[in-house]
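Next up is a structure, given as structure tokens.
Note that one protein chain is taken out, while the other chains of the complex remain in position.
For reference, chains read A and B in written order, and residue numbers begin at 1 within each chain.
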Amino acid sequence: MKHFINLNDVSDVTELVKLGLEQKANPFANKHLGLNKTIGLLFFNSSLRTRISTQKAAMNLGMNVIVMNVGSDSWQLEFEDGVIMDQGKAEHIKEAAAVLGQYCDIIAVRAFAELKDRNDDYKETVLESFRKYAGVPIINLESATRHPCQSLADLITIEELKTKEKPKVVLTWAPHFKPLPQAVGNSFAEWVLMTDYEFVIANPEGYDLSPEIRKNAKVVHSQEEAFAGADFIYAKNWSSYEQYGQVLTQDPSWKITPEKMALTNNAKFMHCLPVRRGLKVSDEVLDADYSAVIQQAGNRVWSVQAVIKQILEGLAV
Amino acid sequence: MKHFINLNDVSDVTELVKLGLEQKANPFANKHLGLNKTIGLLFFNSSLRTRISTQKAAMNLGMNVIVMNVGSDSWQLEFEDGVIMDQGKAEHIKEAAAVLGQYCDIIAVRAFAELKDRNDDYKETVLESFRKYAGVPIINLESATRHPCQSLADLITIEELKTKEKPKVVLTWAPHFKPLPQAVGNSFAEWVLMTDYEFVIANPEGYDLSPEIRKNAKVVHSQEEAFAGADFIYAKNWSSYEQYGQVLTQDPSWKITPEKMALTNNAKFMHCLPVRRGLKVSDEVLDADYSAVIQQAGNRVWSVQAVIKQILEGLAV
Partner (left out) sequence: MKHFINLNDVSDVTELVKLGLEQKANPFANKHLGLNKTIGLLFFNSSLRTRISTQKAAMNLGMNVIVMNVGSDSWQLEFEDGVIMDQGKAEHIKEAAAVLGQYCDIIAVRAFAELKDRNDDYKETVLESFRKYAGVPIINLESATRHPCQSLADLITIEELKTKEKPKVVLTWAPHFKPLPQAVGNSFAEWVLMTDYEFVIANPEGYDLSPEIRKNAKVVHSQEEAFAGADFIYAKNWSSYEQYGQVLTQDPSWKITPEKMALTNNAKFMHCLPVRRGLKVSDEVLDADYSAVIQQAGNRVWSVQAVIKQILEGLAV
């Protein structure tokens, strides 16, 4: 693997899930791979799971880890070409990425959507600029429109918990008062569609994900319809793709409750976290035995460890 | 040792002091204990000594260290049960602690008092929530009402410097213009009371520590009376317990001066730092040969290293 920015960088999803489970079974078996190698973690936005699970995975593989909060630890970066830099941004991505590529064997980047201009976000300027200018492999720690490390952890979790070969997996929108990115929903849909699981997306009218994402997915506008017979319920809020970045509704009837979960085939409940209790999901659901959110978060280590391992092996060649 | 949140978690104070001195004599003798183990340091508040001494102690024991500033690096946390999370706090402690427990073998937490509601602070919600939800050992890096890592370092320092078996130890209030927590004073009193040293607390009227803390201590309202014959003077400001969190006086006559120190039995001067020179303590006292504040700060490494060592040994069982 050269980069891990989006699904196009992955040759075999099933193999990667298997590799994740192998990392979990033997966390320190490949510690020699990262010897004297450095990964730089760049955060343009806050992080808890991603920050810590990635550090841990890299250290499990024997790497040195350097963490940087862009903007507070260092300079604000300019991403536009050809501008005269006479405003607040002190450094251009061309230099910043190339310089970091001098210091790091792998660079991992988190940079959320701005939710102002759909084309801007879907161009993935930040991550693609690092791919273009850094000269070393780039890992996506959640970009404007994708969160592949999360999706890989999600598939690992489903693999661990599924009780039939082809479970029914439901991705459902849940209410939130703030406009949130589409990255987690987009990636989860894309990754599940690479498996042979049954897959349904449930969201209110106006909240359909991008045509590109949902072209091979079944989309319904009723949670009840989607939940019937489901083996996995994956809840997530996202703002509207059509009226880009808007909160069109906070309809509390879309909250995940024990009553809704009762419609399923004893489904496991999943969420990428952080989750707002009482708002998107009832306390009872998160505290139930069928909630898999902590196991799912734990699997973030093995997901990114599988990715880093594949990249390190690519470097060695 | 399972946790190190308060004195109830410690079976034998004297043994722990001895263990700290052993760590100081042989800092790297137990580096195998922490191999492939991770400690997460969570700071809800600023830190210099605690941040760096804990990192160093953990590295001396061979551990991986992950540091996080809650709120700037990651999300704001909600600690109340059953609330609808529709405000600024994006993640509940139930998830945050459990997830961190997936990544870390030990979690160390700093979370100061808010000094608004006495019951709230003395419930120790933050540290006790981590104990309840993280599923791994928790170390207190100063909580709302206790600072046991500091107190252990203080006892190590007294052990190193005492010239008689049962020295007279004085904890004295010193003036400050800001309302400060009672954590250091509380813990120091509790820990010294576990020894057979003579112990006196000196503070102005209205500044008595909690009845629970001072029930076995001698409390006087005159520095002169307390300092007479003292072998150790430990200065610290705290805000009022009775009129909770209030600054009732900044009386400069409570400042520690060379004249006051002259009343003692050539006492060593101690303070947990940071200290405001000229306000709480004269420059002359801090710069004197009898000032032990730097040695005391240095012992923060060996204090927390003894704690981590005991916890690591408990994990191995």
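Before moving on, here are some points about what is shown:
The criterion applied here is as follows: a contact is a pair of C-beta atoms (placed from the backbone, for glycine too) under 8 Å apart; a residue touches a chain by one contact, two chains touch by 3 or more.
Quantities reported herein were computed from a predicted structural model and do not represent experimental measurements.
Contact with the omitted chain, checked across A:A96, A:V126, A:I139 or A:M261, is made by A:A96.
Listed here are the chain B residues that touch the chain not shown: 27-28, 43, 46-49, 51-53, 55-56, 59-60, 69, 72, 177, 273-279, 283, 286-287, 293-294, 297-298, 301.
Although one chain is not displayed, chain A still touches it through residues 36, 38, 40, 64, 66, 68, 72-75, 78, 81-86, 90-92, 94-96, 98-100, 102-104.
As a convention for this text, only the chains that are shown with their structure count from here on.
Averaging C-alpha coordinates per chain places the centre of chain A 39 Å away from that of chain B.
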